[in-house]
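As you look at this complex, bear in mind that one protein chain is not there, while each of the others sits in place.
By written order: A and B. Residues from 1 in each chain.
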């Protein structure tokens, strides 16, 4: 009895500590997104993109506290609900704050992805709207589907030898594929920034460049740091035998996957263009980490070679595709998050233990029951595809009427004048780098 | 016996781990203050403000190690001392390093607040002086009053049905109200920066702007991250039943309070000026987090609506007041820390469990003993006010003669020539952005 009391008390405290400290670092990813994006826009829109990322955290905590949590995990216990939670609004009757805080930082991450795709032209009201809707409705309901015990994706299908369940450890699907899909929709509704796709295709002189490589890289470094906590922390417990081991495995797999994605992309880019690109390598690295989310807790490290290489190449293909489609996604939010996220869902059913590759290897080596294993592995892969499709359809179809309405009412995009002259001064009254604040009076010290 | 040994050993280690990891993140707040301030000054004073923030950590560890800890918590056991500790100088005979390290990072935070208020005109020697005095004497003695068992504020008054104790979980009072009050005094002694309050009031052309919105925002993001550890970590233990729960509750309340402060301020500002300000919203958010310090461990999340909204509006009022008074506080250190801190002390006695609001609700609903509850709640609020007053009086009256002496000896403020031309080159020999370090030779790549 003493021992049980000790064990319970101990693990409750240590689990809380673990959740809170990981959540802290994940919270810091907001800063990472902010600088990844701030460096990638022109100086005239810097304040605008920074305030968006600041408000993400603020809007999201209110929305997730009031409604989001209830929709996601607020089961009332009176029978399960496959589609949506429906109790504990405003956390009434609820007190597991460590778990709430941990889920909140994930929700804020899902909402913040989109701001990169609509950068430099999005109206403030549109931003506030989609941010509220994603963190309060779209994302929470998706997590109910995939991560709540009673969700339909999490329950999956059990029939004969087949037992499939949605398999998404840290959110390749519900976080990144969701955010990435909405990014695509938003960028498509917005239309490209003025000058992004010049009529004369040979005219590269109008290429839009971000104003600060160091800020973008700073964001990238912070996001790499944060992703390790994002994926490692998703164990969400440090009390069961082997939990600590899994945390570390997830972190190792995440950095391995990111490294392979970065290096393959860098190699291909160098082969094609003769330049060692930093900015795109950062994106590729992030897409590798996004892809690692789904299965990093159960893959062997060697499998991350394929997760990473796949993510790097898919990122490459999707970012090229967006340019072909003349859809302007300034931060490649779609290519990184939807591409990496989708590949994460697939790869976790292919090259994790029990996945298609293992089943094939069994079959080839003629192991017992290898036929059953194959059936199960392919069924699981199929279920993952269905879930991925559901995530995309849900996210896009929820946002479509909202963006459509905003467009009809002229609230989607700033005026041409404001876009050309920059959002910072007009919308916020704050230039990022006021000229008058520069310079000093010791001119004899400056020897040019 | 085995179990007791096990329990003690466990908790000693895990508590140390908890204190050290939270202290690490709080230590990183120095970086947050540095960039909040660096972005808010003109480029000619950037190196100056950065070195101040670097030296804060360095001066403070030495002062707090040698003397500060002793004054704060160095009770010798031979009878209590209400006003000041008096043993364990240089940590002699002391070895609870986790607790020391944790207290040190708080002390460094208290000292660093002031550098924003005196930015762009403070002499180096003045900075070193006040930094040493605050972290070695003023702040440690305040924490003895409020946080050491034998301190007079912590002991409070027990008389009949009344039992009041100073109630300041994470330092709204002893950290922020202290630093904020000294900021006011320092800014008043310094006088405004040249050009801050032009004679012709309509002439806004001389408004002094900071040189980099992204650096200020970076500081803000880092401080938000740090504040969660500051408030969550203040549980200072992870071994009692419910500690982990309290850590998370404190974090949730902190971000909620910051969010409401930010959004109310942003709304009011937009209503008045038609602009969505980033810089002031960051300050408002921080003042909401400062206000959350005092009671975030015991409030219901809904109560943070009032903590946050109150803090945002008080920040607004105090920052306007400073301009009316023509006191130049470049970072609004007074409005953020003293305003937020004072409101934190009040609100924790008003809308926490057992506070005035709960007692009133009891009275209205006619609960038993509701009269006694009301007496107790108002007495507690009164005691908080007395303590708040004591903090302000102590901080201001300790620093007054020091600033006065520095002013008399002409050491308070740099010369007019140095202020106009900038402190970086003259004082430090290091321009923040040397012109000659910019530019490259591939001009055909730059198409303007």
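As a convention for this text, a residue touches a chain if its C-beta (ideal position, glycine included) is under 8 Å from a C-beta of that chain, and two chains touch if they have at least 3 such contacts.
All values reported here derive from a predicted model rather than from experimental measurement.
Q: Pick out which of A:59, A:72 or A:285 touches the chain that's been left out of the picture.
A: Counting the whole complex, the residue in contact with the absent chain is A:285.
Q: One chain isn't shown here. Among A:185, A:218, A:338 or A:412, which residue touches it?
A: A:218
Q: Considering the whole complex, not just the chains shown, which residues of chain A touch the missing one?
A: 3, 6-7, 10, 14, 18, 21, 25, 42-44, 208-214, 217-218, 220-222, 224-225, 228-229, 232, 238-239, 241, 243-245, 247-249, 251-252, 255-256, 258-260, 262-263, 266, 273, 275-279, 281-282, 285, 301-302, 420-422, 424-426, 431, 433-436, 447
Q: So which bits of chain B touch the chain we can't see?
A: Residues 2-3, 6, 9-10, 12-17, 19-21, 23-24, 27-28, 30-31, 34-35, 38, 46-47, 50-51, 54-55, 57-59, 61-62, 65, 90-91, 95-98, 100-101, 104, 124, 205, 212, 215, 218, 424, 427-434, 436-442, 445-448 of chain B touch the chain that is not shown.
Keep this in mind: only the chains that are shown with their structure count from here on.
Q: Can you compute the centre-to-centre distance for chain A and chain B, using the mean CA position of each chain? Integer Å is fine.
A: 33
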